[in-house]
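Structure in structure tokens, see below.
With one protein chain withheld, the remaining protein chains of the complex are depicted in position.
We call the chains A, B and C, going by the order they appear; numbering starts again at 1 in every chain.
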Amino acid sequence: MDLLEYQGKQLLRSVGVPTPEGEAAATPEEARVAAERIGFPVAIKAQVQVGGRGKAGGIKVAANADEAEAHAAAILGMDIKGHVVRRLWVEEAADIAAEFYASFTIDRSAKRYLGMVSAEGGVEIEEVAARDPEAIAKVGVNPLVGLKDNAARALAFRGRIPAEHRKQVIAVLQKLYAAFVELDAELVEVNPLIANSRGEIVALDAKVTLDDNAEYRHKQVFEDFHEVFAVDPQEKLAKEKNLNYIKLQGEVGILGNGAGLVMSTLDVVAQAGGKAANFLDVGGGASADLIADSLEVVAGDPQVRSIFINIFGGITRGEEVAKGIVAALDRVEISQPIVVRLDGTNAEEGREILAGNPREGLHSSPTMLEAAAKAVELADAAG
Amino acid sequence: MDLLEYQGKQLLRSVGVPTPEGEAAATPEEARVAAERIGFPVAIKAQVQVGGRGKAGGIKVAANADEAEAHAAAILGMDIKGHVVRRLWVEEAADIAAEFYASFTIDRSAKRYLGMVSAEGGVEIEEVAARDPEAIAKVGVNPLVGLKDNAARALAFRGRIPAEHRKQVIAVLQKLYAAFVELDAELVEVNPLIANSRGEIVALDAKVTLDDNAEYRHKQVFEDFHEVFAVDPQEKLAKEKNLNYIKLQGEVGILGNGAGLVMSTLDVVAQAGGKAANFLDVGGGASADLIADSLEVVAGDPQVRSIFINIFGGITRGEEVAKGIVAALDRVEISQPIVVRLDGTNAEEGREILAGNPREGLHSSPTMLEAAAKAVELADAAG
Amino acid sequence: MAIYVDETTKVVVSGLTGREGQFHALRNRAYGTQVVAGVTPGKGGQDVEGIPVFDTIAEAVEVTGANTSMVFVPAPFAADACFEAADSGVELIVCITEGIPARDEAELYQYLRLRDIAMIGPNCPGVLSPGKANVGIMPTEIAAPGRVGLVSRSGTLTYQIVHELTQRGIGQSTCVGIGGDPFIGQFHIDVLRRFEADPETDMVVMVGEIGGDEEERAAEFIRDSMTKAVVGYVAGFEAPPGKKMGHAGAIISGSKGTAQAKAEALEAAGAKVGRNPTEVAEIVAGM
Partner (left out) sequence: MAIYVDETTKVVVSGLTGREGQFHALRNRAYGTQVVAGVTPGKGGQDVEGIPVFDTIAEAVEVTGANTSMVFVPAPFAADACFEAADSGVELIVCITEGIPARDEAELYQYLRLRDIAMIGPNCPGVLSPGKANVGIMPTEIAAPGRVGLVSRSGTLTYQIVHELTQRGIGQSTCVGIGGDPFIGQFHIDVLRRFEADPETDMVVMVGEIGGDEEERAAEFIRDSMTKAVVGYVAGFEAPPGKKMGHAGAIISGSKGTAQAKAEALEAAGAKVGRNPTEVAEIVAGM
């Protein structure tokens, strides 16, 4: 789960990382009240799960209450790289003496964690990496050993943190690492980590991604922060039904079992000249109900002009899939044509059920490639 | 540092291990007051750094205040295997349904930690090991990984903890392990760990040894618990002067540099027909002052009839040693004859200093073996 | 003799008394695999259709001589079961469980290195050596004994390719589903190394997907150290960056981990790469 800036900051503050005073706001009026409580100048910051909001005009400083309200009104509703701003973070404007970068993340290649620090903060770290890779310290952390003092020091020294800030930066790094581990985070990134004019080190931004697999260990945190961020109503619906669904830009709706097979299905649809409208993996051993729910989600997307159901039975059984399709067609009006490819466990039984329940627009195809071609053809015809 | 029972229990209680209510007492009157506060029946328990106090009569149950005072009077001052009882622990008498054994310690052979659990508690674990080794579960714990749930479970299952107590015992094991690690303990042993009639698991005894090397990490704990337990006045004096001194039973006082060399010195004295009165390692790079302090401690032991100073200079320099000897002889009256063997760094200079300050009873010997023989001969002559 | 599992494999199943564990363990046994023990703490002494259940894996190993652990317990307890297996004396762990937190897997990965024990998974369909043993959840009907090795991150995608191979009369030596998580015990490269050394394997099909750089590393290994032919396939050309495509590990981070880059790396290493499962089978059939 990608947290919003203010959510990440709340977590960091709870482990002792200094962050500026701030309050969340959802309306210009709330922003005004928050700003008055905090005192001026304040920064009004768009809360979106995407970088680059500063350049997009999503951060503005207000010198008084009227300005705060006006900025809030301007930022709320703004579209930043496809993310609509629905929430603001109002915080005391920072007094920046120096801007650094610090993060901990998972290093898949090295099979451990990775700490990164740079004295060049406040800009995208990829830019720094491109311009001067030596300006970024990278230190691997063995998960069994943790962030030893020497590793925290190495990050500060090699990241060229100035001597006068080094000690406090090292202390903050240790807290960030502790938060990274204790929260089961996949990413904890602070950019910029600033030194203010009093020499204090403060996290001025925070990007925290939590590991969804670890939700059971952090029920409260997930509950507190779980808002349906999805812009897309289909993604929202899928989330409610616990489906593994991702909205894409094409017109062929996809439903399959197994992440690899579904990815492969998107690819063969593209090879057949179409574009997938979504990724939807029903997982292993899907029931008829789950199949019906899934079909409803896919069909509800107005962009979808045909639907390709691609199932290779293993734990998932063909007759359950077929029953789910029939049940969904009974339950809701599905206007798009459907192509079904069933193989593997009990595929024969499944095909028989479908053959026994003929519907207009419900097609069967014996192979994945033929099914893809058919689905694309039907989508084109409906276009 | 070996903690007393009640000290260990205080630490275990602080990490959430249930222990009986109790109070320390140093006089029969204090014991009476404590007993009245706790309520009867109470157990009056001798606090000594040695096992087997139960058999020696160091634990008694009192049904009323008079009994409590009488038992306390009887136990205080008792000599248990050379340890004089100077402190009592008064605690609510236990209601024992079952007695188990649990410990965590350092396993030198396997280079990791070792957990041990047995359903046969309340007797010395060595007895159980001799009678039925299978009754003791032993599980190694990698320090980088910690006590995983499966290891705690394995201890409970293989230690034959009855099913009805297993879950709580596992929970206590996890707390004991956490205490073992967080306190930098060398040993945390609970024997017996009891189940009371309400099915609660309670630590009825506690043997905790802390790692002296880790004192700097637990300043408060060491300060709270650091009482001079030493029975021997020489050990007490040595502790005050920060010397590495152990009292032994012989008549030849020993002073050397380096633990291995001092152990070897005890051995050659025995080979020469004598017995060492102590182990004293002045360590590396000893100053004249330290040598003088050490000599004072050794000479102050009334059992000592001759003193053998055995120095092989490395970091320690011969002239410093010689100066220390001369200074000590100036500072205090030393009645025993002294044999000095100096070798290694600046031994020549040292020998010259000694030769330049001749004293009655101060002898030099060129080799360790000759010096040992001489020291034994002098001790015998003085005997 | 086959890689990872064969006739000598003796499986102890953590979570045998659970619904999933029981279902698949019995299927594995029905296929001829020696499923010798189950483990469920507190249920020691029971049995599941004749398979004895123990409280700990170590006890199961001691009594039954099990040499392979298969883990079916729910995610919150699965990493612990793998740690337990690592200390129990087995040589191989096959962890089917999906949804284990990355932190647990990261620690487990490093611990297994310390113990020098191979683990397949987590979040994988297991290993099938057709005609010899099946440890996991792969459907066996679609496979046939033969001399093509297969390694894949994905389950059903693997079945699809196995199915297409078998339909063309091409049997498999061993099919290995290594799992879709970022931290898994055996990566493509580890499996390729075993196939290269396996006298019963002539050719290898390697199925990758977006995310990480393991396919690129495997490509290096293919170029430098493999004498046997490799046919590659990579899923996820259409996957958008920054989205996890079902598998925790299937995510393009920035411009890293794309299917395009992986397919190109494999081709540059001399592997033929099919554009879809059918083409993969056709390439193998043509070799």
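The rule we apply is simple: a residue touches a chain if its C-beta (ideal position, glycine included) is under 8 Å from a C-beta of that chain, and two chains touch if they have at least 3 such contacts.
Because the structure is a prediction, the values reported are computed rather than measured.
S.K.: I'd like the shown chains that the missing chain touches, ordered by label.
M.R.: So, taking every chain into account, the missing one touches A, B, C.
S.K.: Going by the contact rule already stated, which one of B:I59, B:A93 or B:M263 would touch the omitted chain in the full complex?
M.R.: B:M263
S.K.: Considering the complete complex, identify which of B:A63, B:V84, B:V332 or B:L369 is in touch with the unshown chain.
M.R.: Considering the complete complex, B:L369 is the one touching the chain left out.
S.K.: Hey, which of B:I315, B:A355 or B:A381 is the one touching the hidden chain?
M.R.: B:I315
S.K.: Could you list which residues of chain C touch the chain missing from the display?
M.R.: Where chain C meets the chain not shown: residues 110, 113-114.
S.K.: Spell out the interface residues on chain B facing the chain that's missing from view.
M.R.: Touching the chain left out of view, chain B contributes residues 106, 108-109, 111-113, 126, 142-144, 181, 184, 186, 211, 213-214, 216-217, 244, 246, 248, 256-264, 266-271, 275-276, 279, 281, 284, 312-316, 343-345, 367-369.
S.K.: Can you name the residues of chain A that touch the chain not displayed here?
M.R.: The list for chain A reads 140, 142, 144-145, 148-151, 153-154, 157-158, 163, 166.
The rule we apply is simple: only the chains that are shown with their structure count from here on.
S.K.: Averaging only over C-alpha atoms, locate the centres of chain B and chain C and give their separation in whole Å.
M.R.: Their C-alpha centroids are separated by 53 Å.
S.K.: Could you pull out the residues of chain C that touch at least 2 other chains?
M.R.: In chain C, 107, 111 touch at least two other chains.
S.K.: Multi-chain contacts in chain A: which residues touch at least two other chains?
M.R.: As it turns out, chain A has residues touching two or more other chains at 144.
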